[in-house]
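Below is one structure, written out as structure tokens; comments come after it.
The complex appears here without one of its protein chains, the remainder shown in place.
Order as written gives the chain letters A and B; numbering starts at 1 within each chain.
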Amino acid sequence: MTPVLRIEGLRVGFPNVAAVRGISLSVARGETHCLVGESGCGKSVSALALMGLLPRSARRSADCIAFGDLDLAPLSERQMARLRGDRMTMIFQEPMTSLNPAYTVGSQMTEVLRRHRGLGQGDAVARAAAMLDRVGISAPDMRLGQFPHQLSGGLRQRVMIAMALLCEPELLIADEPTTALDVTVQAQILRLLAGLQRELGLAVLLITHDLGIVARTANQVSVMYAGEIVEQAPVNELFAAPTHPYTRGLLASIPVPGKVRRGEKLGSIPGIVPAIGPGFAGCAFRDRCGEAMAACAEPVPERHIGDEHQYRCLLDPAWRAAA
Amino acid sequence: MRHRIALWLGVLIVGTAAVVAIFAPLLVPHDPFAQNLSQRFIPPAWMKGGSSEHLLGTDQLGRDYFARLILGTRISMMIGTTTIMMAGFIGTTLGVLGGYFGGKLDRVVMFIISCRLAIPLILVALTVVSLIGSSLTVVMLTLGLLLWERFAVVSRAATRQVCGLDYVAAAWAAGCSRLAIILREVLPNIAHHLVVIATIDMAIAILLEAALSFLGLGVPPPLPSWGLMIAEAKDYMFFKPWVIEIPGLALLVLVLGINLLGDGLRDALGAQTER
Partner (left out) sequence: MLRYLLRSLLLAVLVCLTVLVISFALARLGGNLAINLAGPDASPEAIAKIEHQLGLDRPLPIQFLDWANRAAHGDLGDSFLFHEKVSQLIAEHFPVTFILGILAIAIAIAVALPLGILAALHEGTAADMAIGMMALAGQAVPSFWLGLMLIVWFGVTLHWLPISGVETWTGYIMPAFVLAFVAIPAMLRLTRGGMVDAMRADYVRTARAKGLSRASIVLKHAFRNAAMPVVAVSAVQLGFILGGSVVVEVVFNIRGVGYLAWESIQKGDFPVVQAVVLLFAIIFVVLTTLADLLGAALDPRLRAT
């Protein structure tokens, strides 16, 4: 079956920085694909690139950006605008500032329905109220008349989710949807998203830096570093057999209750994510990698373990056993 | 890039004006006050009937226009600089006191500022000058004592911002006196805002003086204030437009230069403005 989203070789460049240097992934219907990485690795930029929401100074190119059968690359801003909010939607990290403070929740929701479905005010309000109810917001009619500043962070994020699903999209891109929320609220939101995904058969591209969220929600995982995907695998496979040194480093730095002994240092990866200027070649992780070799300065090929597990490193899978 | 151009253009214009103002008596080709009724209304050198002896022609009393323009630069620059010094002192003192001490003192300061803003500036300035008598000194004093509100508002806002910062608390904890803190910690850190406000105020002062002189209640004749020159030439403007065009352009260029300087400084120093 055609995947809902398929990207191949996506590149995004800014005047001094190559933010995304050729990533490929796909998301199938009803599947959650997590894009994981540290701050600055280019995951948010990738999402914005897909939606056509990059700033004017950015340059995007790709071998393929396919939304179902539709090629997104040649579409004009106007054509993209028709898709956005309707068949492909996005929710963002900061619910506090992502809603317009000057308009009511209802007004901001109904405008989506009026724009994409041509509904009249009455129908739009009814649909919006129904959606608020579906995302677990009580007293939806009252909420519609409220302003964003009157809602808590968790409520606002629920509103954002409701707004994104109003037109029953095929693809939802969620950029760190729970990072700005309390831990307890995080769990609720993730559960909500999972439930809605099942109901609607949504394809979800979930961007996060939190491996815990990955473990809970992902079907597929892509680990991103400095603009590249360094490892890609189904979630169980990734946690069972992480192969790229960066992935292993990430997993090792999660403190597991019971396994960490007193006085033992928490695992971490020394150094920081480098900014990649134009003309960079080779593995971007080599300055922080314990296994780096001279050959790492050359372009690194993609290696495969079975059908579904890829990683970008010169080391053989066997090195894990020795590590 | 464009900020650099603006800044350097502004520096060029204002710098030239400053030099002209300082060296005016040495630069004038003729005595700006010397009347010669047989030589009235000679057009500028580039027009028909003009001569290179009077580069910008002569006015209705036969006085050399170029010389008057040069002396007028000195007048405008004097007005501008004295105003920003006086107004700067008054306004900054008020603003820093209010911003630093807060509470009741701050409310009093804000009230004073509100009253000042409510007063129609031109009318009051006109009234004062008409009562005391018009002279350069009176105009300088009046403008200096009236134009401080921008300094007050911006220095107050900047002081409040700075006072929230750690190094002020550190100085206080280290036992510095209030005055020392104000002089050593607050003032240097709000200075860049004030510099930009100074340029704005200078431009306003120069335009205001021109308006006052135009209305006859500013700098008295025979001093060649540009505003006064325009007023004196008003009756002849239909037939000899250059007599009002030239001083008007001079005002425009000088004020534009000051504004460019202010804009350039603001971008270079990262200051806020109260426009």
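The working rule: a contact is a pair of C-beta atoms (placed from the backbone, for glycine too) under 8 Å apart; a residue touches a chain by one contact, two chains touch by 3 or more.
Computed from a predicted structure; not experimentally measured.
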item	value
Which residue of B:121, B:157, B:195 or B:268 touches the chain not shown here	B:121
Absent chain, residues of chain B that touch it	2, 111, 114-115, 117-124, 126-128, 130-132, 203, 207, 210-211, 214-217, 227, 230, 234, 237-238, 241, 244-245, 248, 251-253, 255-256, 258-260, 263, 275
Chain A residues that touch the omitted chain in the full complex	51, 53, 80-86, 89-90, 92, 94, 97-103, 111-112, 115-116, 147, 149, 160, 163
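Everything that follows uses one rule, which is that only the chains that are shown with their structure count from here on.
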item	value
For chain A paired with chain B, centre-to-centre distance based on mean C-alpha positions, whole Å	56
